[in-house]
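Read through the structure below, which is laid out as structure tokens, and then see the notes.
Note that one protein chain of the assembly has been removed; the remaining protein chains are unaltered in position.
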Amino acid sequence: MLRLEGLSKTYKTGDAALTNVSLEIPKGQFVGLIGPSGAGKSTLIRCINRLVEPTSGKVLLGEVDLAQIGKSDLRRQRRRIGMIFQEYALVERLTVMENVLSGRLGYVPFWRSFLRRYPGADVARAFQLLDRVGLMHQADKRADALSGGQRQRVGIARALAQEPELLLVDEPTASLDPKTSRQIMRLLTEICEERGLPAIVNIHDVPLAQQFMQRIVGLRAGQVVFDGPPAELSETVLTTIYGEEDWHAMRQGDEEQKSAEADARDRMAALAR
Amino acid sequence: MSEVSHYSQTWSHRTSRGRLLMWVGWVALVALFVWCWQLMTENTIWAFVWDAPRQAADIGGRMMPPRLSYLPELLVPMWDTLNIATLGTIAGVIMAVPVAFLAARNTTPSARFLRPIALFIIVASRSINSLIWALLLVAIIGPGILAGIVAIALRSIGFVGKLLYEAIEETDAKQIEAIEATGASPTQVLNYGIVPQIMPAFWGISVFRWDINIRESTILGLVGAGGIGLKLQASLNVLAWPQVTVILILILLTVIVSEWVSAKVRKAII
Partner (left out) sequence: MTQSTYPTTWRRPPQIITDRRWRIGLQLGILVYLIAATSTVDVDWNRVSIGLERGQRFIMGFLQPDFTSRWSDIHRGLIESLTMTLTSTVVGVLISVPIGIGAARNLAPPWIYLACRAIIAVSRSLQEVIIAIFLVAMFGFGPFAGFLTLSFATIGFLAKLLADDIEEIDEAQAEAVRATGASWSQLVNYAVQPQVMPRLIGLSLYRLDINFRESAVIGIVGAGGIGATLNTAIDRYEYDSAGAILLIIIVIVMVAEYGSSYLRKFLQ
């Protein structure tokens, strides 16, 4: 179970991306996070596994407050959280299998990962996951040789290889066509159901969210303005979330995404220091 | 309407000021050129300069025909030259890799302390030509192939280091973020997130530098650092011009072949 308490994030530029967000996600729940560009969806998801450092508040995964722990603890806790990215974020020049196995990095010592000598159980599990997402025969291909939908399946397999207790999904369908988008969403819901996995899905496509989510959280200007089942997502609610006019024109050129990435880069430099 | 004319006035004012600056820049450049020219040619003996075409014809005449029977004597020095270039490149690349990681903003362990040191190593290595390195090394460790290899290696650090650290800084942050999110340690992030992304650049840069090093190593012998340059120096000393011709032809051929190989390999990688 994941519980966020009074989570806030203010970027170095002074933009308050999140203000006092509190949420509770029970086991097995599939939650969609909607809201306009710059509402803080990306930041919220990244604050949970601290790819973005929250300014204040608590991130409780089970008993552990992720916002408080140190570097090596954080690495151990990150194993419990699988993340699926917009535009896949596979390591393009590695093979599909290496990408899936990279989900095990938090579990294996450096020499194993360096020599690609993963424990037999990990390899078998990776094959099983590839089979599950329908890519059993693509294991030896390089990730950049796959189509968009296939890449996102690899991304899903990588996240599942971590044996996570929670899935963070950031715009999984942003660069896919409508049909593939639905296939990917269906696969995600099935997998979460099979495993009783809770998931937070950042999604800009409102109809898609309504079709697949059990619960929807609407974010506007860094604050939760709606929280309820998809059926309650009426025209008026959408207007509170997206404002009067612009709830079709959004997302592309996402400033927030960029500042989140810049923040991640800074933090990575700090981590290396 | 008045609004528009107001804007166009400010604009034309700016351009005319820009144009003025440009003119001042050009005039200053011409003046600087003339001044430098005078300083430079202060001690030039113009009689020699006017005599140059005759000298050129004279040398050209002496160089022909090339003494092809000299060729077998050149094979061992040429082999040495190849080895200097290749081993020097390998050693240089091995030393350049850690320097590049220390110099890249996103991988340096300490931006305040180690990064400036790494950048200084790169600049120092780049500013000093391999022939000067060779000159120093011959004085220090004595003439021979080793001095040549070390000279080439020291010069390569800066070149490879600079291009490689730029490649590291240009890596896709998303792929790295994704690896981090799995709970990977910093070395694992390096191994899975960064290294695969810079591999093509790494090979391309190394082969490119090898190609340059072949060219550079042909002359290291002039200061005693082994290879074909030794023969060139010896032939020049005794004014054996037909031998010089043969050496130059051999160098030219080697350079052309190495450039071709390097272009092929780089194309295969990309």
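As written, the chains take the letters A and B, and residue 1 is the first residue of each chain.
The rule we apply is simple: a residue touches a chain if its C-beta (ideal position, glycine included) is under 8 Å from a C-beta of that chain, and two chains touch if they have at least 3 such contacts.
Since we're looking at a predicted model, the values are computed, not measured.
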Residue in contact with the excluded chain [from B:132, B:173 or B:261]: B:132
Among A:43, A:77 or A:95, the residue in touch with the chain that has been omitted: A:95
Given B:71, B:236 or B:261, the one touching the chain that is not displayed: B:236
Options A:131, A:177, A:193 or A:232, residue touching the unrepresented chain: A:131
Where the unshown chain meets chain A, residue by residue: 95, 97-98, 101, 116, 118, 120-121, 123-128, 131, 139-140, 142
Contact footprint on chain B, counting only the chain that is left out: 29, 32-33, 36-37, 39-41, 43-45, 48-49, 52, 55-56, 59, 79-80, 82-83, 86-87, 123-124, 126-129, 131-132, 135-136, 139-142, 144-146, 149, 215-216, 218-219, 222-223, 232, 236, 248, 251-252, 255-256, 259, 268
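By our rule, only the chains that are shown with their structure count from here on.
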For chain A paired with chain B, centre-to-centre distance based on mean C-alpha positions, whole Å: 45
Partner chain A, residues of chain B touching it in the complex: 105-111, 172-188, 191-193, 196-197, 199-200
Contact footprint of chain B on chain A as seen in their complex: 49, 51, 75-79, 81, 83, 85, 87, 89-94, 98, 102-107, 110, 113-114, 155, 158, 162, 168, 261, 264-265, 268-269, 271-273
